[in-house]
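Only one protein chain is missing from this complex, and each of the others stays in its spot.
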Amino acid sequence: MIKVGIVGGTGYTGVELLRLLVLHPEVSLQVITSRADAGTPVNQMFPSLRGLVDLLFVHPDEAHLERCDLVFFATPNGIAMQQARALLDAGVRVIDLAADFRIQDISVWEKWYGMVHACPDLVAKAVYGLPEINREKIKTARLIANPGCYPTAVQLGFIPLLAAGVIDAGSLIADAKSGASGAGRKAEIATLFAEAGDNFKAYGVAGHRHLPEIKQGLAGVLRADVGLTFVPHLLPLIRGIHATLYARLTRDVDLQSLFEQHYSGEAFVDVMPAGSHPETRSVRGSNQCRIAVHRPQGGDTVVVLSVIDNLVKGAAGQAVQNMNIMFGLAENTALNIVPLLP
Amino acid sequence: MIKVGIVGGTGYTGVELLRLLVLHPEVSLQVITSRADAGTPVNQMFPSLRGLVDLLFVHPDEAHLERCDLVFFATPNGIAMQQARALLDAGVRVIDLAADFRIQDISVWEKWYGMVHACPDLVAKAVYGLPEINREKIKTARLIANPGCYPTAVQLGFIPLLAAGVIDAGSLIADAKSGASGAGRKAEIATLFAEAGDNFKAYGVAGHRHLPEIKQGLAGVLRADVGLTFVPHLLPLIRGIHATLYARLTRDVDLQSLFEQHYSGEAFVDVMPAGSHPETRSVRGSNQCRIAVHRPQGGDTVVVLSVIDNLVKGAAGQAVQNMNIMFGLAENTALNIVPLLP
Amino acid sequence: MIKVGIVGGTGYTGVELLRLLVLHPEVSLQVITSRADAGTPVNQMFPSLRGLVDLLFVHPDEAHLERCDLVFFATPNGIAMQQARALLDAGVRVIDLAADFRIQDISVWEKWYGMVHACPDLVAKAVYGLPEINREKIKTARLIANPGCYPTAVQLGFIPLLAAGVIDAGSLIADAKSGASGAGRKAEIATLFAEAGDNFKAYGVAGHRHLPEIKQGLAGVLRADVGLTFVPHLLPLIRGIHATLYARLTRDVDLQSLFEQHYSGEAFVDVMPAGSHPETRSVRGSNQCRIAVHRPQGGDTVVVLSVIDNLVKGAAGQAVQNMNIMFGLAENTALNIVPLLP
Partner (left out) sequence: MIKVGIVGGTGYTGVELLRLLVLHPEVSLQVITSRADAGTPVNQMFPSLRGLVDLLFVHPDEAHLERCDLVFFATPNGIAMQQARALLDAGVRVIDLAADFRIQDISVWEKWYGMVHACPDLVAKAVYGLPEINREKIKTARLIANPGCYPTAVQLGFIPLLAAGVIDAGSLIADAKSGASGAGRKAEIATLFAEAGDNFKAYGVAGHRHLPEIKQGLAGVLRADVGLTFVPHLLPLIRGIHATLYARLTRDVDLQSLFEQHYSGEAFVDVMPAGSHPETRSVRGSNQCRIAVHRPQGGDTVVVLSVIDNLVKGAAGQAVQNMNIMFGLAENTALNIVPLLP
């Protein structure tokens, strides 16, 4: 059994990790920390876990995380980088669901995240946990930077096109839409039901932290810089990201075959039949990414539609997928979930 | 023109007052205060008011509210009672949309609201602003306690039955449901979209502040105490209250006629045809209360269905209705609104 | 392996059965019928099942349901009663998720459902599949009448009080609210998003088909008739029923202990701590019923709050629970699901 600890268990990625790990046959959940809610039963905060999780939240100082085999950080940005070294030194493997280890260029990270990085040397050793790209490296990784939600949906949609070299990489457009759980379980006016409900808007058009992460990932595939316009929007739904991706084709290609072949071995990327329109609910609660590729009116613009559940493939599910790979388990262990529809 | 000031214009009742007053032909909006947002243009916080309201939020200390003819308090509980006396002394009329002047029994108020009342003598002079009950008193009132949202929907449903003496007043049940805007524009986790959306729950079953207000109002009609079980619930919608009311009939009566006659002269209470089921959206954005009365299977239980828009008839609209009465205007001035459906 | 067939797989209870059965270790899904959609891949209609279900919908005439060990009817009312006898005669066990076998008094059934019953003798042999009441009978049943969604939530809330004889059974009130999936996957204006969204209303106050079912069930517990006012409402959410139940206490009792003891051995009924307010989302996607019991202000009115997922414990989940009991499996096989929250 893998002894697992979770740092920061009171947010949505935390409770989602619990939902997945509680039924994982190879995991023994050791400890869940919360500074503010230490002493509170986990299932009091999340009644969905009654009868399934009997732990109390533990203060980080008393958590003895070093006794775990693996620690997940489901914390705000800037926490994991403070604590990762000690855990790694103690032989604990670490998966950070926040952004601390995602950007290799430290100056870029510091600019977008507005803080000084505490351990640039660890960033260099971290593996970006997108299994469809980095599966081999993940197997032996000690420290995983779990990808962001938008970056997962956007990269999985663009990668086959970039890998095949069939689009103009200088003018990519990602029009992305996320459900409200993407904003986290934080007391804020902007994501109140009476504000975000029956409403839709773009945000962060001038610049969003996921932009450099996506560009880094795509550049890694292309082995050259990419030009990307990324516009995120807030959807009045709870779970789900839908990325609508646009690129200019530079040569004629059978797009459907290209995508099907690229992802033929991937359990968690589903290339839908030609003409499909994936719905966010078709992946609700599951680790799937569903993709459809279109070429409207046979023109030179390719349109890729990519959907994920932001809390699963976009966060906790991908983290468990990474854990499974790191520990030599079947990649879909505890992730064989039927999406909840309707 | 009535010179109007609004204290606390950054909440939902504040912006709703603005929506209604901006088109009111007899109102000149003088000042809107906000301690936290002084200096901010009102239409920056609420872009729906662009081109309609050009005022900035003003710090209360610089608001010169004493120059107004009427001041609305759209503030949290406990604010109006601190400021009302000075305004009244300066000849300004006051309508408090919060609860400071609603409960005549000061000890009851202090118990439910958890503070010492600052001006019990003013409570005695305040008029409870439910026009369907107190229209004559409102005409000459200097200080109005604008009713709560639940109390408006529940009282309007029960009053005809109590006034006619046809039910057992000792065992009333009000199962009430409110949209999320009823919780106000406050940063809180419980009313986040990702918490309150796609979800439903009761709350405050042990006791809710609107219970004593409803009981006081109904007792006033009956001229005797009533027994009431009041259970509020949180609906995943923005505007709307639906009260489902249950009482035991003590004598046979034509309920449809009783309700129609009771409200025959009321512009803002619509008794629907027998067999109707009023929808919250049928009053969305308007000052209407729609009511239907049922007697399932001809038994001795009467079921009343009563819907309002909590921000209009349950707050700002009723406040404007009270203002119209106080200033001798047609009661529906600026309230002749067609509900937004769908 | 249990060879299972599903008649009528294109509705919400059908796809929900598929969601649960697809991961059931003892079930071999043989056939899913649909008259209108014969030939269509199941996972084309429900992309959530891509990679999980490879069957096509089959025309009922070609389904060879007699080769199954168990057939679920996820059909409109009036279908199962036409086909059950032939299946039973062929040795197939039957679980009807519709209402054909729920009401023992045929004249009552025919009045509420507006048709002549095709096989009254089978009704007499059918077992009402509420395991918390009828577990022993279910074990040996050949034909199960799976309970309705409202009846499940309402009965589980009232039963402990009636069994203990502590309430006035003549004046029960059930104020129940259901999500829109309860109306089924049918093209109707009333349940369009633009009609049912951001809206709330009661319906069927004069009488609803679940009233006689609930009264029959409660009378069976009490061994005497009950008086019940049942008011259903339509919630703007997808899954979930919340029943708010009111009764008059006839003697003093520790309600919390009463409920905890009554349900102490039940895996799928969770009595929450005193003072709780169960949320519908706390059971989303799971077979749990969560219950809290209150006695507001210590008066003589007891308030029970009972929530279920209408498609799981209110339909497909309970059907699988019944199947597990009928076939001697652990009752929670394939039902050990963590609710999806948020």
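Here the chain labels run A, B and C in written order, and each chain numbers its own residues starting at 1.
Everything below uses one rule, namely that a contact is a pair of C-beta atoms (placed from the backbone, for glycine too) under 8 Å apart; a residue touches a chain by one contact, two chains touch by 3 or more.
Just so it is clear, the structure is predicted and the values come from calculations on it, not from any experiment.
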Worksheet item: Of B:117, B:208 or B:290, which one is in contact with the hidden chain?
Response: B:290
Worksheet, complete the sentence: Given A:185, A:281 or A:313, the correct residue touching the omitted chain is A:281
Item to complete: Determine which one of A:237, A:269 or A:289 touches the chain that has been left out.
Response: A:237
Practice prompt. Check each of B:2, B:15 or B:258 against the chain that is not shown and name the one that touches it.
Written response: B:15
Item to complete: For the chain that got dropped from the picture, name the residues of chain B it touches.
Response: 12, 15, 18-19, 22-23, 46-52, 181, 185, 197-198, 238-239, 270, 272, 276, 278-279, 281-286, 290, 311, 336, 338-342
Response to the item:
Per the touch rule stated above, chain A touches the missing chain via residues 171, 173, 175, 177, 179, 194-195, 197-203, 205-207, 227, 229-231, 233, 235-240, 242, 244, 246, 248, 275, 277-281, 284, 294, 296-297, 299, 301, 303, 305, 307, 342
Practice prompt. Pick out the residues on chain C that sit against the missing chain.
Written response: 12, 179-181, 183, 185-189, 191-198, 236-238
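Heads up, the rule we're going with is that only the chains that are shown with their structure count from here on.
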Discussion item. Over half shared numbers or under half: where do the identical copies chain A and chain C land at their interface, same or different?
Written reply: same
Worksheet item: Of all chains present, which has the mean Cα position farthest from that of chain B?
Response: A
Discussion item. Applying the contact rule given earlier, which two chains have the most C-beta pairs between them?
Written reply: B-C
Discussion item. From the mean C-alpha coordinate of chain A to that of chain B, what's the distance rounded to whole Å?
Written reply: 45
Practice prompt. Return the distance between the CA-based centres of chain B and chain C, expressed in whole Å.
Written response: 39
Worksheet item: Using the average of all C-alpha atoms in each chain as its centre, how far is it in Å between chain A and chain C?
Response: 36
Response to the item:
Within chain C, the set of residues that touch 2 or more other chains is 197-198, 238-239, 278-279, 281, 284, 342
